[in-house]
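Omission of a single protein chain aside, the complex is shown with its protein chains in their original locations.
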Amino acid sequence: MDWLQQLINGLALGSIYALIALGYTMVYGVLRFINFAHSDVLMLGAFAAFFLEPAVSKLFSPQSYLGALVVVLLAAALCAAIGILIELLAYRPLRSRPRLTVLITAIGVSLFIEFTCQHPAVFGAATRPFPRLLPERHFQFGGATVMSDDLVVPLLTSGLLAVLWLVVQHTRIGTAMRAVAFNPQAAALMGVNINRVISFTFGLGSALAAVAGILYALKAPGIEPLMGIQPGLRAFIAAVVGGIGNLPGAVLGGLVIGLLETFAGGIPGLSNYRDGIAFLILILILLFRPAGLLGRAQVEKV
Amino acid sequence: MSWGAKRWLLLAVACAIGVSLLSHHFNRYYLGIAIDVGINIILAVSLNLINGHTGQFSLGHAGFMAVGGYTSAKLTLELSRLLPEAAWPALFLAALLVGGALAALAGLMVGVPSLRLRGDYLAIVTLGFGEIIRVLLQNLEAVGAASGLKGIPNWTNFGWTWALAALTVFAITCMVHSTYGRGFIAVHDDEVAASAMGINPVKYKVTAFVVGAFFAGIAGGLYAHHKQFLSPTGFDFMKSIDIVVMVILGGMGRTVGVILAAALLTVLPEALRGFSDYRMILYSLLIILLMLLRPQGLFSVGRRARLGSATN
Partner (left out) sequence: MSAAPATASTGLLRMEQCTIRFGGLTAVSELDLHIGEDQLVGLIGPNGAGKTTAFNLITGVYRPTAGRIHFRNEPLSGLTPQEIAARGVARTFQNIRLFSSLTVFDNVRVAVQLRQTGGLLRALWRGRAFERQERAIETEVMEILDIFRLSRFRHTLARNLPYGDQRRLEIVRALATRPRLLLLDEPAAGMNPTEKVELMKLIEFVKEKYRISVLLVEHDMQVVMGICSRITVLDHGVKIAEGAPEEVRAHPKVIEAYLGDNKGGRK
């Protein structure tokens, strides 16, 4: 069990979880519900990249950085559009309804996407190998073999996070997002266009999920319509662990879950229970620190 | 209502046994479906107590079913060899009850941590528990781990299933309609007001989980001895969702509606076998349309159930 290797793998996995978790936490922040369909957007991102890659490879050379960037950007844009569309059709009509209704609708949307994609006429249920978007290089680093992919993931993620932070803290729409998350009615009274902010949030979160889906697919045995479920669930748990609604918390949670899972996978007795580790952490956090690692507890007014 | 209510129960049980004795006259296929309906009624009505009446959104009901199913199956597999055939019905009942009891224990373990959680959080935690149970079963060699438990005796028949279904409906209905039982709905409606009136919300929530889990365990036992094979993947998130959809379709809290919905959602997939490609797509579309157009369920008439109201 090479702990350095585990560390690198864990960071890579954690970064992917962080990207997905951000989408969950942003949507929860502005709409106060769990977008179950988020995990399927990451799957759609991977599939979008899958179908775009041949065309892009013809324009630019195969396995080029520019080509990979174009694929990722196109897939992200496509998924942003899909995310906005889902919100428009399935969640917006339910804006004033109890949160539980929307939650169940989200489950329905998620299942709908999964089953439709499993249909032979769409993607089919079989696993397809994912194309190599980038040239593969190895580095030796203190006894561990670092793949270029493992470096790209944290680097790309850090870059995206920096961009996200700039958007959320320093742009008008980002400030509007934070205002809506804090108090929707007050934000509306201040002239914020709630619908636009929510659409933007969905679009942004979905774009990040698409990137995460592609990064996840690079290391996965292949892509298939149900590939988003497990990472999606882990990422949601990461968002809760970090403090739902809290952006840095989502990142922290993602890294924590990613690292713990990877290390657990390396311990012989524990590896079979890998799936359950994330849930165990969730339950422990909700028992002892329900607001999450970085979250603030909310007091109900009687 | 003392003897009145029990009279209905005895009548139902007698009918169930009667039909069972005549079962060789009926088509095996339809009988199998009828048994499935009975099992799903138990599952839906027991989840209704947790989700509908008490308002605790549980997405892990399949986990309780699994605990009950595996426990009872293991018991019958081990002990049926040691006991004479005449004792088998008693063994079956005992196995079902032990399965239910263990499931109730699981319900206790899920219910207690869930006390402080609301809505979505509770949903995810219960989902998590369901997954943990599944992962544990997948690694438990004693019950076949991932390859599953085979060769379970085929002891479930129409009589057992529908007698127990009648008992479940009777028990839960009686419970909820008593003065004590009004507390479940009070806790759902307004926990703060309920505690100000002397009701202990903790006790009610945990009781709902324990009782709901108990009956789910019984259903699991019946299921195990019907399909004769158990696999951990059969008790995953999708199975929990199946049961949740029955409760929602029936109108959360409406027992009659939930029973009808359970029957409908058992029979419909069978009737639509020809469209098996599109079956799950239609099913998920049904969920979405249901929430958009009629969140109070198909079968709630007159009473505007809480999911349909615009308030919190």
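For reference, chains read A and B in written order, and residue numbers begin at 1 within each chain.
Assume contacts are C-beta pairs under 8 Å (C-beta built on N, C-alpha and C of every residue); 3 or more make two chains touch, one makes a residue touch a chain.
Keep in mind it's a predicted model, so treat the numbers as computed, not measured.
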{"item": "Options B:193, B:256 or B:271, residue touching the unrepresented chain", "value": "B:193"}
{"item": "From B:183, B:221 or B:250, residue that would touch the chain that is not displayed", "value": "B:183"}
{"item": "Residues in subunit B touching the chain absent from view", "value": "1-2, 5-6, 171, 174-175, 178-183, 185-186, 188-190, 192-201, 207, 253, 303, 305-306"}
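Here, only the chains that are shown with their structure count from here on.
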{"item": "Contacting residues of subunit A [partner subunit B, same complex]", "value": "28, 33-34, 90, 93-94, 96-105, 107-112, 114-116, 118-120, 233, 236-237, 240, 272-273, 275-276, 279-280, 282-283, 286-287, 290, 300, 302"}
{"item": "Touching residues (chain side subunit B, partner subunit A) in the complex", "value": "57, 113, 116-117, 119-121, 123-125, 128-129, 131-132, 135-136, 138-139, 192, 241, 244, 248, 277-278, 280-281, 283-288, 290-292, 295, 306-307, 309-312"}
